[in-house]
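First the structure, then my questions, so here it is.
Complex shown without one protein chain; remaining protein chains in place.
So, chain A:
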Amino acid sequence: MASSSTRISRLLSRSSASLFSRGGKGYLGTGFSRYSTATALEEEPIKPAVQVEHTQLLIGGKFVDALSGKTFPTLDPRTGEVIAHVAEGHSEDVDRAVAAARKAFDQGPWPKMTAYERQRILLRAADLLEKHNDELAALETWDNGKPYEQSAQIEIPMLVRLFRYYAGWADKIHGMTVPADGQYHVQTLHEPIGVAGQIIPWNFPLLMFAWKVGPALACGNTIVLKTAEQTPLSALYAAKLFHEAGLPEGVLNVVSGFGPTAGAALASHMDVDKLAFTGSTDTGKVVLELAARSNLKPVTLELGGKSPFIVCEDADVDQAVELAHFALFFNQGQCCCAGSRTYVHEHVYDEFVEKAKARALKRIVGDPFKSGIEQGPQIDSEQFEKILKYIRSGVQSGATLETGGDRLGSKGFYVQPTVFSNVEDGMLIAKEEIFGPVQSILKFKDLDEVIERANNTRYGLAAGVFTKNIDTANTLTRALRVGTVWVNCFDTFDAAIPFGGYKMSGQGREKGEYSLKNYLQVKAVVTPLKNPAWL
């Protein structure tokens, strides 16, 4: 079995090799459409091979309607049509879910089980997720619009991997014995923090589910999780599998709903002990404020980014183009860590722009359920309109539109892979998070300059560095004020590699051992020693 991170790179290399030629034929051969599969968008969308089974809230181990009886539609981004109507959780439903989680935490059995037993349940859940790989992937793609092959071959295996990883942590959560100045015996207990509120975004619904739920459960906490209103389906299915695996009722509660109602209720709840949020910087601020105003619950935030991808003059341009393309366009550009500022050294700039444009032209956009598709539709009309607005802004501010710049087809939320060159740091498209398939290429002269410019942002989530020179790599690595630096790679995610932001990209780290800290309280226990043999 290949690890998920190598799968990503394999997919990447596949898209650069075989897809190159395939896309090339379509484009170069006809000249009719710059995107080989644009016409395919007018065809009937492929019917997903999965039924929507769960649309209610999952509270206390049972699927229930919202107390208000309200539902909201979740839409297929390929068409804008309704997939299903989902129970809409409000404040009173969050109260119910928190009460269930509170009871499951205070009375058990979950935190009172041995870590070994918790591990076994998480491992069983991972096995079930693996078994239902294709259904989960289909739901994910249907609700989100991401390529099915990406869901089925990368994301669901990664989800499984993350839960196995955190299962292994359950019995390795160690406190310390601590030296003291006087005659004291001191130890630290690492205790579960309690009821964790978790609010996750729509761009990687199940992976974000795993980043949040995995460490929280391994530590012995209970959870109320609010999914994004755009993508409520896959988490309900996954959470059901956890219950099949033996997770006690009330330990994992899933409430679908909207930010201002369900999300705010969770963030300001007096009985929630910890909040973790992934989403936009604006919402992150609100979440932090609500936590501050209510019970001062600690908050982990994983927010927006405007991550630089720096191509140095010694780089192999073809490889750099491919990686920079992947860094930005992966997942329709809907990644918080997207390499959305491509800084290219002036010596290779022209060649890079030309090749980046050619690569974008060959990107295969279409129905995400179709084999070989690299890019599906954006998540919804709001994002779609926002991206198009940013593209207009780029043109107006004087950047050169190399390719793309418009919607694709007449139905759904498809956007042409778009490349701007001659982008200046002050332009809106170089400053703000677009969250779409829009690459901005900027030119730089020397290392000090690019360091300063790369850091001149309110974000600090990630950066890509492309160079063969070890000194350049080390200098950039330390100088960039970001939570992840990928050197000669990008989007290399692994269960053990921590992820999170500097500055307004958030606070705290998820994944790896670091994420356990988010879900543990540290209790120091001190007692005097009489006649100790040593200190």
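What we mean here is this: a residue touches a chain if its C-beta (ideal position, glycine included) is under 8 Å from a C-beta of that chain, and two chains touch if they have at least 3 such contacts; residues count from 1.
By our rule, contacts and distances are computed from a predicted model.
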{"item": "Listed names \"Outer dynein arm-docking complex subunit 2 isoform X2\", \"Aldehyde dehydrogenase 1\", \"GPI transamidase component PIG-T\" or \"Multifunctional methyltransferase subunit TRM112-like protein\", with the criterion being the UniProt name of the chain not displayed", "value": "\"Aldehyde dehydrogenase 1\""}
{"item": "Touch criterion as defined above, residue of A:78, A:161 or A:325 at the omitted chain", "value": "A:161"}
{"item": "Residue touching the undisplayed chain, where the options are A:172, A:293 or A:523", "value": "A:172"}
{"item": "Residues belonging to chain A that touch the chain removed from view", "value": "1, 3, 116, 119, 123, 161, 164-165, 167-172, 174, 185, 448, 470-471, 474-475, 478-479, 495-496, 513, 527-534"}
